[in-house]
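Below is one structure, written out as structure tokens, with a few remarks after it.
All protein chains but one are shown at their positions in the complex.
Coming up: subunit A.
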């Protein structure tokens, strides 16, 4: 099938098999390997991307379902050489170790702050509860997102 998906603001047209998963479309067709694959069952969330601004697990979305839609991956977070606040937060607060869950966590964090600019710890934990991290015990991910919220709050003032 011929599909056109806008990824990080760039339209991409490809002929794909109907069964092709979005995660493989991004990784193999477009070479955007920042989106990872981890479990096939929507449990781990390392494949999380934003579809029209909403986090989805790209291992359980077919590429053809993204036809005509806007996808944001981790590669799209940095704008004009400026890191997103959530990216800075993860560095500041040691919110990552092996880095495998990080892209998905960043995209969920970005969505959370877009909808809840000043989330408390409970809201952050709930927002990332569909994603696994095996390294950090989540503590520093929570702190990273709080850091990003504070930084953006500061910038708004």
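Quick notes on this structure:
Operating definition for what follows: a contact is a pair of C-beta atoms (placed from the backbone, for glycine too) under 8 Å apart; a residue touches a chain by one contact, two chains touch by 3 or more; residues count from 1.
The rule is short, and it goes like this: contacts and distances are computed from a predicted model.
For the omitted chain of this complex, the UniProt record lists the protein as "Carbon-monoxide dehydrogenase large subunit", which is one of "aminomethyltransferase", "Putrescine transport system permease protein PotI", "Na+/H+ antiporter subunit B" or "Carbon-monoxide dehydrogenase large subunit".
Across the entire complex, the residue among A:3, A:56 or A:141 in touch with the chain not shown is A:141. Mapped onto subunit A, contacts with the missing chain fall at residues 17, 19-20, 24, 27, 31-41, 43-44, 46, 73-75, 77-78, 83, 87, 90-92, 94, 96-103, 106, 121, 124-126, 128-142.
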